[in-house]
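Note that this complex is displayed minus one protein chain, with the remaining chains in position.
Right, subunit A next:
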Amino acid sequence: MKQMTGAQLIVRLLERQGVRTIAGIPGGAILPLYDALSGSDVIRHVLARHEQGAGFMAQGMARVSGRPEVCFASSGPGATNLVTAIADAMLDSIPMVAITGQVPLPMIGTDAFQEVDIYGITVPITKHNFLVRSATELLEVIPEAFRLAMSGRPGPVLVDVPKDVQNQLIEIETLPEPAEPDPAPVLDLAAIERAAEMINAAERPVLYLGGGVIHSGASQQAVTLAEQASLPTTMTLMGLGALPLDHPLSIGMLGMHAARYTNFVLEEADLLICVGARFDDRAIGKAAQFCPNANIIHIDVDPSELHKIKTAHVAINGDVAKVLDALLPQVKVKLRDAWLAQVDGLRNRYPMEMPARDDPRSHYGLIHAVASALDDEAIITTDVGQHQMWVAQAYPFRRPRQWLTSGGLGTMGFGMPAAVGAALAAPERTVVCFSGDGSLLMNIQELATLAEEGLNVKIVLMNNNSLGLVYQQQNLFYGKRVFASKYRGAPNFLRIAEGFGIAAVDLDAAANPAETLAQALSAPGPCLIHASIDREQFVFPMVPPGAANTEMIGG
């Protein structure tokens, strides 16, 4: 029998769950938990400078480790500052446990100082959430939060803990076992057999891989399936890295900013095998006109994704790695010479155009130069905007979890704190964050955290002194009425970085930018690498809003 406080119990349970790093910011309502955390020998706390930064650090760790990671915030403004990072985790299915302090139970509902109903606020943006009413409940709630975050389709869980519950003393006989993910859904063998028959009978099949392949660790199976059945393979923004981009069967990313040939190949398909993807509007364009001639096999761990946007001919609910394992022995080896030749023909006729790819002062050239200076061990994060799409188009992703980006929510400010989280989870790797000047300013304060931790994070700032993607839309779709998208001031990012104690290099001033870049990337520790980008460069090709994927403009 052991006596401890609710706060000490939380820390014990987190330790037993394998949590080793927590990002957060303390405040009145969570001080008992911080006091307990200060006594932990195994958990390291990383002090963020804004709770959104802490949330994205936890996400960065989780996107690299694949396990639920934790962030802490106090009640009221601390908790509301986490909201964007939680919503982002929800839309990209990232396992995360957010723990917030709350005013004491008797004060809930009295509009107490820093009282906010974070439980109510996070109902629509979490897989599940808890308001804990006694220290005893923690014995169930904490493991349950981890179980939910990592079972099936992963996602964020919030646990709101009133201050008096943190202070409450309880007697504990035995601690609960750390949570394990639920067993995967039972395999639907009949559906898997039908899927294999359809793949074997198809003449022009295409494999369509999403983030679910990354989450379930199914890349190897996906590559084997592609090779065994000679399937041209496209990936969503979240699925990049599932198949190496330079694999002969890769046809690159699909959708709004795909290469033309990719969308044309999909148009020709007679069978679409969708694995761990969800027919998102940015990926498929006008749903009714997407893959008009194809039967659909849809494999997903979340049953509510099946038939949601497109009715599948065979829908298989299951963990995609397990389903593919069962499917593979039934899929015949095929060469599909004619179909692959047709794909090659389209690729040659409508390739991905990357003008000035060899000039590191251009956008594609800069991305290319970064890729040339790194190996596949590096982790790449981005913010949101043109730079994000250019990196998605141009960077040769070759392994799962190499690429971290805010896909579903598209949150500016994601990139740098997520890179900090990635570096915390994988300190031996180089982490590169491609950012825009708009996005970087959204969480610039985390440079202080980065400097303090001295992590190996390089920020490649593609500075067009504007909200480039907005500027692009206004030019293309709003009669060139450019409004609120060009900055009039121009902060000196080099001095900002230096002010935070972070090394900075300016590629604009470099005689040999590729060499300066390579040096900056290979020096240990944080660095900001600044490069001006021509504001008139747009992301092409582009599927205009509401159009079918084959109606691309530009490129």
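Methods note: a residue touches a chain if its C-beta (ideal position, glycine included) is under 8 Å from a C-beta of that chain, and two chains touch if they have at least 3 such contacts; residues count from 1.
As a working rule, contacts and distances are computed from a predicted model.
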According to its UniProt record, the missing chain among "Spermidine/putrescine import ATP-binding protein PotA", "acetolactate synthase", "4Fe-4S dicluster domain-containing protein" or "ABC transporter permease" is "acetolactate synthase"
Per the definition of touch given earlier, which of A:Leu91, A:Leu131 or A:Ile251 contacts the omitted chain? A:Leu131
Touching the absent chain in the whole complex: find that residue among A:Val42, A:Val123, A:Leu169 or A:Ala338. A:Val123
Among listed residues A:Gln228, A:Gln445 or A:Gln473, the absent chain is touched only by A:Gln473
Which residue of A:His45, A:Arg194, A:Lys308 or A:Lys486 touches the chain not shown here: A:Lys308
Absent chain, residues of subunit A that touch it: 119-120, 123-124, 127-129, 131, 148, 281, 302-304, 307-308, 410, 469-470, 473, 477, 545-546
